Every structure is written in C-alpha cells, then in structure tokens.
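Missing here: one protein chain of the complex. Every other protein chain is in place.
For chain A:
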Amino acid sequence: MSDPVPLTTDHPGQLASATPPAPVRSRRLSDRGLAVGFISPALLLLLAMSVFPLLWTLFLSFTDYSATRGGPAHFVGFGNYTAILTSAQVHQRALTTLIYVVGAVTLQTVLGFTIAYLISRRTHGRGVLTTLFLVPMMLSPVVVGLFWRFMLDAQFGVINSMLGSLGLGQVEWLTRQRTALISLIVVDTWQWTPFIMLIALAGLTAIPKYLYEAASIDRASEWFRFRTITLPLVWPLLLIAVLFRAIEAFRLFDLVYILTSGGPGVSTETLSFHVYKVAFLGFNTGTASAYGILMVLVVIVLTQIYLRYLNKLKEG
C-alpha cells in the first residue's frame, strides 16, 4: 500500500489513546489536516494490530524461533519455507482443505440459489421465509459446532435416531475418516447457505420486470427465460458471494476445532487447523510463521481477485 498519511509513530503502546487530535484553533482547519487527523488514528490501529504482527511473522518465518524454548532466534533463510512446501503432511492438509472448500461452497451455492429462486417466485410470506432461512448464518460457529456435534453423536444423536426410525443403519458421523469430512461440509453448508441465498435473492429481485414481460410476449419458455434473463443477471452478484465464501472457508478454524478437532486421525485437519497445531501444540513458532505467511499469500491472491471483481462490478 502507498501510504500518504504522515504517521507520527507506529508503536503499539499508543493506540489506546488514539483519538482524533484536538483541532488546531486556527479559524479554518484545512481539509487536508482534517483528513489526516480523521484517518490516521484508524490506520494507526490497523498498523499496530494487523500490519506490524504480519511483518513480525514474516521475520520469524526466516528463523528457528520457538515460543516456549525462548532464547535468541537463529536465522535459517528459506529453510522453513522449503520444509513446508515439500512436506507430505502439508500436501495432505492442502488436499483436505481443497475438498472442503470446493465441496462446501458448491453445495451452498446450489442450495442457496435454489432457495432464493423459490422464494423469489412466491408472492406471499417472502419476508417471513427470508428471515427464517437466515437464522443459521447469524449463530456463532461455536454454537453451530457444538450443537451439530450433539446431533451427530453416534449413540444418542437425533440424526442417527431419525435414521434408525426410517430403518436405516447407524452412522458414526464424526468418528469415521470419510464421514467426518462430509459432516464438516454438511455443517458448514447448513450455516452458510443462507448467505448465498440472501445475496442471490438481492440479485433476483433486482431484475427488471419488463424483461420477463417482454419474454412472455415472445412466448419464450420458462427454461429459456431462466437461462437468458435470470442467470446472466444474477451471476455477477452470485460470484461475489461465492468468492467471499471461498475465502472464508479457506480461513475456517473454529468449526473444525469444535466439531472434530481435526480427527479422526488427521482426516479433517484443514490448513488453518494444522497451522494451529504447529504453532500452539508443537511450538515451532518459526515454522508456523512460514506456514502462516504462505496461507496469507493465498488469501491475498483470493482477496485481490475478489476486490478487483467487486470494483469492476461497481464501475460497470
């Protein structure tokens, strides 16, 4: 970032008192002074709490520093990076994360769009329906994770109980390698389908009515109208929602932590969860930092795509 605002100091101790400075008692405070005075406190807090920590992580990623062992950090060059990029463990976590992100986001998009489409075709009760569908999204991941853990319990969970009364067998949802990852995807889908639905609904209701009227004068088939009017007009906004969810899913930590703790074995360990284990259970702070920086790079690339696309959409 190019930072034109002259920052007086960026030391973290100061930020508690970071409020706009009292206006200089000149008759007219210059606009420039006002802009600097209003923007710099906010930027200071971000520098202290986001940029400085990241720079520190960057520094640590080139060392063998350990948070528990203490002692001075030794410079190890790109050692941490090569270790991570060549580690089979990390490759496996990357694959798990990829399956999870693609699976969850795809399911959410299909379901969310379907619900939005169905709601947009209703004439009555849209408000109530929308509000009801939005509930899961507002819950904390802690509540969602805990509660699904209870519902998916192999012995007294309600899901197995319902399967049982349908005459189907019991499934060990969270304790089998394959079903655990599926459960994670299902729970994330349950929570975030409303997000896609909300944005798709905004796109659907913004489509001008006359397009459909014109199409029905031409006796266009329903499928044709969907394909040539609905989908192209909703798609840009839907893509924003999908990208947003993909970034969020890539960062996901809390749900994994609560629902499966990465288990059984390492079958649900995503990259975020693995970083946590390296940093806080293994205390290889240097390695974890390099790991984190690599993840940040991925997020930056994704965020750039997202923001650029958003920008294009706003200008277009």
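Couple of notes before you dig in:
Here is the rule we go by: a residue touches a chain if its C-beta (ideal position, glycine included) is under 8 Å from a C-beta of that chain, and two chains touch if they have at least 3 such contacts; residues count from 1.
Criterion: contacts and distances are computed from a predicted model.
Per UniProt, the protein behind the absent chain is "Carbohydrate ABC transporter permease"; the candidates were "Tricarboxylic transport membrane protein", "Carbohydrate ABC transporter permease", "4Fe-4S dicluster domain-containing protein" or "Na+/H+ antiporter subunit D".
When the omitted chain is restored, the residue from A:83, A:202 or A:266 that touches it is A:202. When the full complex is taken into account, the listed residue touching the unshown chain is A:151, out of A:76, A:94 or A:151. Residue in contact with the omitted chain (choice from A:90, A:104, A:185 or A:247): A:247. Among A:83, A:99, A:182 or A:296, only A:296 touches the chain that is left out of the view. Residues of chain A in contact with the chain left out of this view: 1-5, 12-13, 15-16, 18-20, 23, 27-29, 31-32, 34-35, 38-39, 41-43, 45-46, 48-54, 56-57, 60, 67, 111, 114-115, 118-124, 126-127, 129-143, 145-151, 155-156, 158, 161-162, 164-165, 190, 193-195, 198-199, 201-202, 205-206, 209, 212, 216, 222, 225, 237, 240-241, 244, 247, 250-251, 253-254, 257-258, 272-273, 275-276, 279-280, 285, 288-289, 292-293, 295-296, 299-300, 302-304, 307, 310-311.
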